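Following: one structure in structure tokens, then a few remarks.
Only one protein chain is missing; all other protein chains are in place.
For clarity, chains are labelled A, B and C in written order, and residue numbers in each chain start from 1.
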Amino acid sequence: MSEPLIFERSSPGRAAHAQRPAAAQQLSAIPESLRRKAAPAMPEVSELQAVRHYTRLSKRNFSIDTHFYPLGSCTMKYNPRACNTLAMLPEFLQRHPLAPMSHSQGFLACMYDLQEILKDVTGMAGVSLTPMAGAQGEFAGVAMIRAYHRARGDSARTEILVPDAAHGTNPATATMMGYTAREIPTDAEGDVDIEALRAAVGPQTAGIMLTNPSTLGVFERRIKQIAGIVHDAGGLLYYDGANLNAILGQVRPGDMGFDVIHMNLHKTFSTPHGGGGPGAGAVGVSQRLLPFMPIPIVGKDGDHFRWLDEADLPQSIGRLSTFMGNAGVLLRAYVYARMLGRDGMRRVAEYATLNANYLQARLRAQGFDLAFPGRRASHEFIVTLKRQKQQLDLTATDIAKRLLDYGFHAPTVYFPLLVPECLLIEPTETEDKATLDLFVDALVAIWAEAKRDIAYVKGAPYTMPVRRLDDVRAARQLDIRYQPAR
Amino acid sequence: MSEPLIFERSSPGRAAHAQRPAAAQQLSAIPESLRRKAAPAMPEVSELQAVRHYTRLSKRNFSIDTHFYPLGSCTMKYNPRACNTLAMLPEFLQRHPLAPMSHSQGFLACMYDLQEILKDVTGMAGVSLTPMAGAQGEFAGVAMIRAYHRARGDSARTEILVPDAAHGTNPATATMMGYTAREIPTDAEGDVDIEALRAAVGPQTAGIMLTNPSTLGVFERRIKQIAGIVHDAGGLLYYDGANLNAILGQVRPGDMGFDVIHMNLHKTFSTPHGGGGPGAGAVGVSQRLLPFMPIPIVGKDGDHFRWLDEADLPQSIGRLSTFMGNAGVLLRAYVYARMLGRDGMRRVAEYATLNANYLQARLRAQGFDLAFPGRRASHEFIVTLKRQKQQLDLTATDIAKRLLDYGFHAPTVYFPLLVPECLLIEPTETEDKATLDLFVDALVAIWAEAKRDIAYVKGAPYTMPVRRLDDVRAARQLDIRYQPAR
Amino acid sequence: MPFIPHTETDVAQMLSTIGASSFDALFDEIPPELRCGELKHVPPRLTEMEVARLMHGRAHQDRHGLSFIGAGAYEHHIPAAVWEITTRGEYYSAYTPYQAEASQGTLQLLYEYQSMMTALTGMDVSNASMYDGASALAEAVLMAERAHADGKRRVVVPRTLHPLYRKVLFALIDAQNIEIVELPADADGRTDIAALSALDAGSFTCLVIPQPNFFGVFEDVDTLTDLARSKGAMVIAVVNPVSLAVLRPPGEWGSGTSGGGIGVDIVCGDGQPLGAPLSSGGPYFGFLTARQAFVRQMPGRIVGRTVDLDGKPGFTLTLQAREQHIRRSKATSNICTNQGLLVTAATIHMSLLGAEGLARVASASLNGTAELTAMLCEIPGVERVFASPGFHEAVIRLPQPVAPVLAALASAHGVLGGFDLSADYPELGHALLICVTETKTPADLRHYRDALATVLAAAA
Partner (left out) sequence: MPFIPHTETDVAQMLSTIGASSFDALFDEIPPELRCGELKHVPPRLTEMEVARLMHGRAHQDRHGLSFIGAGAYEHHIPAAVWEITTRGEYYSAYTPYQAEASQGTLQLLYEYQSMMTALTGMDVSNASMYDGASALAEAVLMAERAHADGKRRVVVPRTLHPLYRKVLFALIDAQNIEIVELPADADGRTDIAALSALDAGSFTCLVIPQPNFFGVFEDVDTLTDLARSKGAMVIAVVNPVSLAVLRPPGEWGSGTSGGGIGVDIVCGDGQPLGAPLSSGGPYFGFLTARQAFVRQMPGRIVGRTVDLDGKPGFTLTLQAREQHIRRSKATSNICTNQGLLVTAATIHMSLLGAEGLARVASASLNGTAELTAMLCEIPGVERVFASPGFHEAVIRLPQPVAPVLAALASAHGVLGGFDLSADYPELGHALLICVTETKTPADLRHYRDALATVLAAAA
């Protein structure tokens, strides 16, 4: 059954009466010329109508709490409920961002502790929690690279190197920072092409943005060599921490030679993705970038916690959000980190890697082609359907859509761009073996279906609230807001 | 897709590790002979497995928050979310039932206020909140009737009169109180058969249990006359308040002549039904039953609230629960009552009655037969499918099951017992007109389906997680707990 | 008009469809003289914001201290997931699962609950809940009376049973002509075996055995069970469900030598320790399990597994012929609404804790209580009352009357020191029932000890 738009449940004069102030509008203080003439076209519904509508809509979503969600690069692991409950304690929710320090010691203590934990986990000298997602963490990181070169009077550096497998945010960030993004190719084994890298570096190189393990699902084995090449050219190394889950407690970006890193706390530290956000993209830096960190940061004087701002870090790249980023997300990450503890960190990487390698082994045994068959999977790996596409016209999209009917969210498809018809599969450590086995069964079954009747598979999904949607029409006949029929 | 039992997701040694104390068992203090030898066969699952399982199970339920639920006699109205949130404030959740008065003034103030509100709403002289559901409220009420007669040395009264339309809890309660339940027939218009009542009363009559409006969905017009007859015979009048929603703020049981009443706060005061409970069955009494109220009750000395117990009410029928009943439910009812306020109470009855009469009028216009066509509906009314049964073999069950496919919960069926193939329909005041219209459309459509293809309707439901279930087998081949295959 | 979705246009249209001129017309069958006026004692409505402020203020008044009160309601850690899921609208706002096909979520959960409770108690059948522990006991006694054909309508209840349970039992069975005989406690805080032995065979229907008992003391359940059986009586166990993770379940009590097989007949208790917050005493839930033979005497709902038209497994309410809505005055009980939502919480709670988790909770509580008892008894004049180990409760005796000590602990030290036994058990002197669960740290115990030492010293 379809669910009408909330606007279609609206009737003039209807309201959720308990929810609005009892007093009627009294707007005489506003000059007539500034007052709104007609009320905005918002829905007018009762409390039950709103509750029922949004509860029903929620049922039209897949999510971790309801489905296996092996979306590569996204680390869709279990989001412990306690993280939510504790971050939403009334006192935390009510704390105004500009509340005096005397009313903030509890919150600040959490932030300080989290900074310390993240420093240890990444092997960096300093951490700032303020970036609001991975991409803003990248922005902060590249801004620090820029600030560093500028502080040294080095203004010739105009390029940021980015492997061709990189996530789109990497080159986009370079551009936002006024850099040209230059692509470095990947070799047949999934590593950075060292010769190409050597050829690309130079005095114009501000730095390189790397993910390790990369978005190809493999660990860049020559990372030390790469670090050497870039550092020798005067460039800095940026670590895109989206894949930190793979190496937590095993190997640290700081030890690999990175100068700056962002973490996706909404991946590795299991804060919820919320259907698109919010995230938190804390950044860590090596000693030499410490002065440039984005503010605010939490400092500690004796037993007292306080904000560090421009006065403390005059060379800071500045402020990336009105207040201090996604504080509530950071609280969730903190609770999660404390529940994992020292050993739990390490085990995250171990079991995430175990699950990925197990799935990889099982799929290979079932005849699926791996993008990098010679490699260990990290916490994720890539299946390519190039052969299925050629033989059966079975595409990654087809498999993705049909998987929904089997009760599984699809893996990431068509990313990274360099592998044709790819499925980037990341099971995460919180899934059990039986679930992985059922997922293998589903993929095998779909392949068999495609051999029997490819049209049927191309018609999938069949059990969702809608069948396959027309994306082309969505873009061509743009309908992006409700307009009541006139 | 079916959802396995949680036991089927279990594996030896698996656990939700963050949820249990870190320290291993140390049981040397327990004598060996008393110690458990083998661990109970409980599921061993991870936190994600449990969360996903129970989240998925929840999706296999209809509820107010997701569906129109016109279950007659049950008052399935919107349960405001604030009632839940506020009753679950940490301090309320943490308050021990035996906490000292000094740490209980906030809670006791709420209970006191609620008692006062309920007194006003029912027109009674005293209220005790302790009964844990309607049936326990009935128990308390009949116990007070018994105590009253006993206190007067009148031990000849052995019968409780109960109309044949009464809810099953009424006669069952009479039995639990050691009384014989004697049925009084209903006349053709749905009222109590006055002559039969006159014939039935006598010195053996302890009292009569009445619902008004009755479970037939009509208001007993001769209530004053009935009260006179029973009172003249020395009996007392018990009001089953399950239908209080119909008359809130319009007419009060106390004014009708009732001596004792229970309220279903989980109906009229909108506390959630929770898939079966908890409820709260507060009782109200007239002056002469005051000494017999169940304890504890909240009293007020100046500004100070305190429990009243045996010492204050030595003639009390006693204690019906370990502590003071379903306190958290009472808090929800209190929040609801405060949000309704004085005028809101009255409007509950007005709109509940409007919705019922509107539905009744529309269904009648569509050709459905009403059980009492000459009567106003109260907050509910009865459609009888006697004709459809005869003509098409379309039963109340068939309609109920097929309605599920249309996205509506079924009305109450086969109750009250005296109307054949009945649907007892209670829309409640919180549903909007559009929903009622769609419900009419669905009933009309199903009737038409039955004319075309009765077998199809008898095969319903088709869109639920399961098709029609075999109740006979459930009782014959009793399978009421999981036993692992050996 | 809170919670009313009707617009003026709706109302006009609806009244016209009905053929009524006004709201008042809808009530025209009510004798006009009965209609009430304004409800003068109901205050005007508050908005949600206003009532939230009121309730936050009231809650704040009740900020609790460090509590060592048990006495039938226990502070345990409840995983956050439990209530986040339990309060999902689909559980929270559903009715009793009368339409099974649209209620498979609740029904399957109840079936799982029944399975867990039978496993914990060692019995064959479980219902889907009673109101609370005390009322479940009353229902268990009534059930035994029904089951025990040649019954004397006499139930034997030890003084070591929770005094409030005894009161509730009395209130709930009083009308049914069942005599209650009380068994005294011995010097160890256990039910006096000799007193039971002295009762005539055939002179009572059933014996109630609390384990652990109200003092936190372990009863000699095997001897009691055997003795009762040898006298032809049924046995009802009243247990703390968390304790069952470590204690021999009632299904295994007794030697079986006196006939009737091993184990008791009915088990009941309060489910509160399984995921219900203290919440001023409720809502909790009562659980009730029994031997297969008594399933038709069970009160309350029972869920069974069956198949649908396609042969697919599914769940439904079963054996409804026991219940009031079918059997009416001959039903096994008048219970209708039960405590479903609490059972939902309990089922999720038990799934998250597992047997091992519950055992650790039991173990931590047991050892914490022992530790606190020892610590408090270091204070001069404080002594333990019973030698035997306590479960998560223990009785100590103070050198002074209990009430003023408790008041001073609460007001000056934020310590809620326990439950004063002197009213219910004057024979024990200045006795105090203390309780420790896994929620208490060693520092908490020290805080209590120091506070008690200070208070006693000040008063001495």
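What to note about this one:
The criterion applied here is as follows: a contact is a pair of C-beta atoms (placed from the backbone, for glycine too) under 8 Å apart; a residue touches a chain by one contact, two chains touch by 3 or more.
Just so you know, these numbers come straight off a predicted model, no measurement behind them.
Though it is not drawn, the left-out chain touches A, B, C in the full complex.
Here one chain is not drawn; of A:Ser63, A:Gln204 or A:Gln315, the residue touching it is A:Ser63. When the full complex is taken into account, the listed residue touching the unshown chain is B:Arg20, out of B:Arg20, B:Lys119 or B:Arg221.
Not every partner is drawn; the one left out touches subunit C at residues 47-49, 52-53, 77, 79-80, 84, 87-88, 438-439. For subunit B, the residues in touch with the chain missing from this view are 11-14, 16-22, 45-49, 51, 55, 80-82, 84-86, 90.
Note that only the chains that are shown with their structure count from here on.
When every chain is reduced to the mean of its CA atoms, the largest separation from subunit B belongs to A. Centre to centre, using the average C-alpha position, subunit A and subunit C are separated by 46 Å.
For this pair, subunit A with subunit B, the centres built from the Cα atoms lie 47 Å apart. Across the assembly, subunit A contributes 11, 14, 18, 46-49, 51, 55, 80-82, 90 as residues in contact with two or more other chains.
Counting partners per residue, subunit C has 1-6, 10, 45, 47-48, 56, 79, 81, 85, 89 as the residues that reach two or more other chains.
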